[in-house]
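For reference, the structure I am asking about is given below.
Only one protein chain is missing from this complex, and each of the others stays in its spot.
Our next item is chain A:
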Amino acid sequence: MSLLDRVPVDRTRVGTWLERYALQVTALVTAAVLVVMLYVPVGVVFVNAVVEDGVPTLEHVAAVLTDPFYFGALADVFADPLVIRTHLGSLAAWLGAVSISVSLEYPIPGVSLPVPWPGVEMPDVRTGLFGFTAYQAALSTAASVALGLPAAYVLANYEFYGRRTLRSLTILPFVLPGIMVAVGFYAMFGRAGTLNTLLGLVGIGPFAFIEAAPLAVVILAHAFYNAPLVARLTVAAWESVDVRTVETARSLGASKRRAFRDVVVPQLVPAVLTGALLTFIFTFMTFPIVLALGGLQLATVEVWIYDRIQRLDVVEAATLAILETILSLGLTYAYLRYESAQAGFSQAASRPAREALFPDLRTACSPRRLAIVGYGLVALVLFVGPMASLVVGSVTDGSGLTLRNYAFLLERQLEGASFQTLPLPAIRNSLLFGVATLAVAVPMGVVLSVLTVRAGRSGTVIDTLAMLPLAVSGVVFGIGLLQGLVFGVSLPGGWRLQITGAVAIVVAHAVAAYPFVTRNVSPLLANLDPAMVESARALGASRLRALLDIELPLVAHGIVAGAAFAFAISIGEFSSTVILASGSESYTMPVAVERYLGRRSGPAIAMATVLLVVTAASFVVIDRVGGRGDP
């Protein structure tokens, strides 16, 4: 549709006013929502750390920074930062003690295949809780990128039966409650789990995967959550690569590989880095997964924050949370600086054609196709395995097949009392909140993108602040919502600001979700040629009109990708929902899963399966409707 068809339409004065100021109004509403739902609750908690009896203090921060339990060897540096020579001396001594050796090892049990194994001997260094948390987050990020990129490559470049459905379903791991992922992982990778049963068929094993390498399994579980995130972000970027730029490079004599490296890769890097950044932040703040699979030995900072909150030591919890937030926001800022420094690529909706995955038998045996098959097997074990094990667990018990768990859900639905948790309202609430979250988060995210994209350095700062929901500890956000909104904030004149129930849940979900819209849309928007908007404005279009008719259609992929995330986050969100829904009928599917967990896990696993099925169906629908332009 051309610009001229759209612009000259009769409008009322209100309409004109609205159109002129719509962006500003939306921005104000967005700011108000952020203040009420994010800055106030988080501020209420953070103040505890830096204010004592009304007087600002850094005492608590200093106490944490200099505690070797939290910062290990760094604590000495924080305690006495000026004796640089001493610190350098101990660093040198440590480096001097590092030795590297190569030995022959037999890494595969039962197979006598000698492999030269590099051994690095490092003297123990005390990393402290923060050090360990960062270490496992870095490993988890590397694993998520390594497992996510091949998926993105296959989904963006090959055509095969069920590709679009598979692409829709990559979001599924995202919505599973942590506890169900743990149960699924044990059912898949446990000593008596599905994988060992399969290996047993060919006479290998059983292996105690989880017992032997808990850290590796925790990292895989983090990849289970986050590799799909990396894949989804990268696919969206890959699909918006303008194929003509590749063709130009080729026609100028670049080899296929060279064209890929010089033209395609630079356009994917921001998406991959966004995925890596989000993964690092998420896994830095991981809580239930590390304890459920790894145990207390692999505890993270967030575990400690939760414990401090449980023991009503809000001061230390807030101090830890502030340090955590500074770290994540610092990373975010650094990334955003990098992103805005990237040269712009003009992009058009002319995306590369997809090859058939298995056109004929000969091609199917090429190394590349075989590598894809190999990756498919890994993905099957890691992603499908735990979810399939859950589904199987819902229809079996100690003595074989049973439908008892589903009978429980049905009976609860038909005969449950009003104070009990019913399955259908949970499904209905989840879907309603999901759709409502879309309606709130997508405009919020887009407006923030528009406002920050062309604002230069100050835009980066605003953008960083807008990422705060991701950088704040979930536990602290929950307690802030409780203290700030559920209990209420006293206002002058005897008023009390209290927000609970469905509206509060939707807004909380939207606050958690809009950064994904922003992160999906901003890089695309930044790469658009500003001249297009300027021409439209010169022709008399309002800023809103230019946005709706010129910019948004060109960044539609990003919006759909962001919207899918927003929906998924709303469906899967647990910690703030459970706080805002307590005592009301606004519970969602993940909340129902937790409530059905008792001395028998069957009903909860059945509910988790319902959650998977409903979400899978919604995603196929969303991607079909939202991705209409997708061939």
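Going forward, a contact is a pair of C-beta atoms (placed from the backbone, for glycine too) under 8 Å apart; a residue touches a chain by one contact, two chains touch by 3 or more; residues count from 1.
The rule is simple: contacts and distances are computed from a predicted model.
Set against the options "Electron transfer flavoprotein subunit alpha", "Thiamine ABC transporter substrate-binding protein", "ABC transmembrane type-1 domain-containing protein" or "Aspartate carbamoyltransferase regulatory chain", the UniProt name belonging to the omitted chain is "Thiamine ABC transporter substrate-binding protein".
Contact with the omitted chain, checked across A:R20, A:R191, A:R250 or A:R354, is made by A:R191. Interface note for the absent chain: among A:S101, A:S251 or A:S399, the touching residue is A:S399.
From the set A:A49, A:V77 or A:I210, the residue in touch with the chain omitted from the display is A:I210, counting the whole complex. Across the entire complex, the residue among A:A137, A:A223 or A:V303 in touch with the chain not shown is A:V303. Only one of A:H87, A:R250, A:R337 or A:R595 touches the absent chain when the whole complex is considered: A:R595. Within chain A, the residues in touch with the undisplayed chain are 69-70, 126-129, 131-133, 179, 182-183, 185-187, 190-193, 208, 210-211, 288, 291-293, 295-297, 299, 303-304, 306-307, 309-313, 397-399, 408, 417-421, 479, 482-483, 487-488, 578-579, 582-583, 595-601, 603.
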